[in-house]
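With one protein chain held back, the other chains of the complex are shown just where they sit.
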């Protein structure tokens, strides 16, 4: 377990936030949000992110190459969560999306997704306009006092 | 396909309403809410219903004996839904919960669930207090003009 | 709860059978197969059914209008299930698919699905060739002694 970038625990560091309701079916037998089902919350925010970051831009097809989910605190039902999303870095063909899951003001989980742009089933360069879109959605520096 | 009780299409007929967010994972390949995944929305409202109807009453364990889901209109993501829940009827050991799924003010689906009360793995009489709790949550008559 | 057609409890009555593995995520907090998740087993067999019944025939798009799931016995994990599928009846634009879920030789559940054929988003007549395909997949009479 690598150490955690403290910036990632702050809701204000992420340019986009989405509020979702948890479901009783998200829980496992222990009465807490299940490690895998939480993935659908991140996935939903990821899909919504594109509508904002790439609005009016060329439509790309990115595939998930790697998904890393960290569980910091046990989440609960019933209750809403906020899924915060931003871009950590990007190269010519891929980018790293970073997300935080917040409940009652606390960060309960993190998700890092490596996405690869594809065309006709192969990795392909990201269009310039989309790179600019990703740049606008970078994770922000939040002063330590916040 | 039996005919539909028009009362069931009115949000005001149900004593309890719960707002949930749809998820991109609820959709199937056609871009509409999937017939099975919709079941988790009804299930969530069913679990929340108990907290209201049976608050302070004996804790019972009811199992699903039958589930009938009707699709009236295609639902969409992103978007919220309202899941409305009430009781249609009950006997000594079982009861019928009825639900409506509403999106943008329209009823897009119905769910009827037959639940059987159990104790030690067998059907068992419902406690009087819980029967009274179910009675208070009956579907309401809504004037035709509404 | 209507009475059950005893024919439906016999694996041999269904023209098509499919073996699937249950998953730990299919269980709910009670340690039994969850009422909604079981729906994905029926859904999988439904999708596979088309590959057999309509092989080489015009491709149609049917949507689920109604889904009725009955739970006869509690299912368990780990373990395989057999999902048996057949056609109960059909009209010009719709048909009723019936399924049985079997575990360790016992019928643990039933599913009846009303499907409506559509074209361009509206109900549409089923092609003659597909009607013949459905006819070949009707539920079979099994002698009482079996």
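Should a chain be cited, it is by its letter among A, B and C, assigned in written order, with residues numbered from 1 in that chain.
Here is the rule we use: a residue touches a chain if its C-beta (ideal position, glycine included) is under 8 Å from a C-beta of that chain, and two chains touch if they have at least 3 such contacts.
Being a predicted model, the structure only gives us computed values, none of them experimental.
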item	value
Contact partner of the left-out chain, one of B:7, B:25 or B:118	B:25
Given C:78, C:121 or C:143, the one touching the chain that is not displayed	C:78
Contact with the hidden chain (one of C:5, C:44 or C:128)	C:44
Contact partner of the left-out chain, one of C:20, C:57 or C:72	C:20
Touching residues (missing chain, whole complex) on chain A	1, 35-36, 39-40, 43, 63-71, 94, 114
Contacts of chain C with the absent chain, listed as residue ranges	19-21, 23-25, 40-41, 43-44, 47-48, 78
Touch list for chain B against the chain that is not drawn	25, 27-29, 31, 34, 36
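Please note the rule applied: only the chains that are shown with their structure count from here on.
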item	value
Chain B and chain C: spacing of chain centres that average the CA atoms, whole Å	24
Touching two or more other chains - residues of chain C	36
